[in-house]
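Note that one protein chain of the assembly has been removed; the remaining protein chains are unaltered in position.
Moving on, here comes chain A:
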Amino acid sequence: MAHIKLGDNSLEKETVTLNLGPTHPATHGVFQNILELDGERIVSAQSTIGYIHRAFEKIAEHRPFYQITPLTDRLNYCSAPINNMGWHMTVEKLLGIQTPKRVDYMRIIAMELSRIADHLVCNSVIGVDSGAFTGFLYVFQKREDIYEIFEEICGSRLTTNMGRIGGFERDFNDVAIAKIKKFIVEFPDVMREFENLFNRNRIFIDRCVGVTPVSAEKALAYSWSGPLLRSCGVDYDVRVAKPYCSYEEFDFEIPVGTTGDIYDRFLVRNEEMWQSLSIIKQALVKMENEPKGIFNAEVPDYCLPPKEDVYSSMESLIYHFKIVMGEVPIPKAEIYHSVEGGNGELGFYLVTDGGRAPFRLHFRRPSFINYQAYVDIAKGGMISDAILAMSSLNVIAGELDA
């Protein structure tokens, strides 16, 4: 970019160009921003994205539905189960599969745990970027606990590939239930401690309050969604606006902010974690009231048979291969389904032509849409505020670049 000539009110004659990223420890991901600086003030900025573009939408056109789940893991890898289940629910909606209530509650537990994990990363990293490392270390213990729960549920931690079309591959085992219960008991103390470290911390407040505020009008014009939109005072949450997975049965509130600054984004995410915890508690009770042992819908055409049966019975082996190879009937349709992801409305626009792979699959990735406002909100501010603003947007490189 060309240097910008500065007026008499500046000590400098012209701006200095600074490459912030693509690999910079303060950006927490592969983002490049070319900044034109007048001292420490950002005069203009330009974002370059796409450094980890992996052509997921193109690959998805060549894969049967099950093999798309691992692609969704790698969008927002901080809350992979939400992506997995969002995709499975899209396919279920397409196929008209009704999931049993117990499956819905199990899914809600997994999704709300991942929302907590996602928000923990974001909020503690806001702390790190403003110079408060301690909170980050404290809450990562709890994030570890969540990953251990995922490990019990599906066998993996970060990119979970959790669940099946119609439900889960297996029931939550006793260890998983015990770990969830332990988490419910222990998390409030850690969360309270985290809030005590930050919410009334003078330095943190000075760094966050009034920094990069965004009005509700601007947030809507930029198609922001999720905690960012809510921090600007708009109470749009897909879980309430268009309930999926039995969310309508749950009692929870949508926290909203007023000014849309970094502090509001931080507080909204914190409160959402409390709400998620309450949802998990409710879901666990509801789940235990349901008949035991139901963990997927009766859809043998789409739900992989248990592994033991695949090794011992012919029919299961046939079904296993049919499903893996995508030799199952898929209607010709066009569908948009969205779920409330960690960063906002995560949408799946799926067009099928009756073939084994989608004709077209488009992911509405909240990070991609939220991040385009970054240059706008960083402009005019100090470079240190821009760093903090970026972590408060919680841009996940995988979701940004697809």
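One rule holds in what follows: contacts are C-beta pairs under 8 Å (C-beta built on N, C-alpha and C of every residue); 3 or more make two chains touch, one makes a residue touch a chain; residues count from 1.
Convention: contacts and distances are computed from a predicted model.
**Q** Considering only the chain that is not displayed, what protein name does its UniProt record carry among "Outer membrane lipid asymmetry maintenance protein MlaD", "NADH-quinone oxidoreductase subunit C", "TlpA disulfide reductase family protein" or "Aldehyde dehydrogenase family protein"?
**A** Checked against "Outer membrane lipid asymmetry maintenance protein MlaD", "NADH-quinone oxidoreductase subunit C", "TlpA disulfide reductase family protein" or "Aldehyde dehydrogenase family protein": the hidden chain maps to "NADH-quinone oxidoreductase subunit C".
**Q** Among the options A:Phe65, A:Phe172, A:Tyr236 or A:Tyr319, which residue touches the chain absent from this view?
**A** Of these options, the touching residue for the absent chain is A:Tyr236.
**Q** Going by the contact rule already stated, which one of A:Thr134, A:Ser223 or A:Thr259 would touch the omitted chain in the full complex?
**A** Selected residue, touching the omitted chain: A:Ser223.
**Q** Which of A:Cys122, A:Cys245 or A:Ala357 sits in contact with the chain that's absent?
**A** Selected residue, touching the omitted chain: A:Ala357.
**Q** Residues of chain A in contact with the chain that isn't shown?
**A** Output for chain A: 49-50, 53, 55, 57-59, 61-63, 93, 218, 220-224, 234, 236, 241-242, 325-326, 333-336, 338, 345, 347, 349, 351, 356-357, 359-360, 362, 364, 368-369, 371-373, 376, 401-402.
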